[in-house]
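Heads up, this is only part of the complex; the chains shown haven't been moved.
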């Protein structure tokens, strides 16, 4: 398992879109992962609120880490995101957890909260499971 | 109307997250908008495929443009995205169209295609409508 997680971490460290947008992996476990992002001006939309795409990317990155943690390549098939609260600064944390996993599809829930624990967004993603990596 | 669209364009030009990720507005009409993005290394994930968050952001930006085109402030409440095809280069176009609009909620569909017209992703977003801007 450890070998596999290290390989996965290398892949995630090579995520240029996450890097370009200051999204960092905090931890990976079996079927779960945590990522974080400190909101800067680069994440804001035209009315100075975090862009929905920045929140989605943070959640999606945690989802990718968690869904690939079992040693099989997992590719996002679809996802739904609910936005609760507009923020303009501070550190956001995305916690991804496996809800259910079958032979070829697995469902993950990602909760995004701010430093005070306020719910910022909820992400529900379905991954398609391929062969081992 | 023209005055309003100009004001909206100013707001969209000020979207720092879209700018930082090379997403550009092509056009805005009543209840519709087109945005595009040329895929660069900055958009790729750890296995050299476009990151889901980059596709979501492109779609969300077109959705924001279309949903705000009527003169009322529209804020994303939630969205679903389906991913069809992984790409690593080329220009992607997102076309947003209003499907239905009520007193306080409106639904938009955004189609992302590549230069050959292949379907890359489908986005379905619900906006919450506030006062005029």
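By written order: A and B. Residues from 1 in each chain.
We take it that a contact is a pair of C-beta atoms (placed from the backbone, for glycine too) under 8 Å apart; a residue touches a chain by one contact, two chains touch by 3 or more.
Since this is a predicted model, take the numbers as computed values, not measurements.
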### Query
All chains share one sequence and 2 are in place; how many are there in total?
4
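Definition applied: only the chains that are shown with their structure count from here on.
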### Task
Indicate the whole-number Å distance between the mean C-alpha point of chain A and the mean C-alpha point of chain B.
20
### Message
With touch defined as at the start, can you tell me which chain B residues reach chain A in the complex?
### Response
10-18, 20-21, 41-47, 50-54, 56-58, 60-61, 64, 75-83, 86
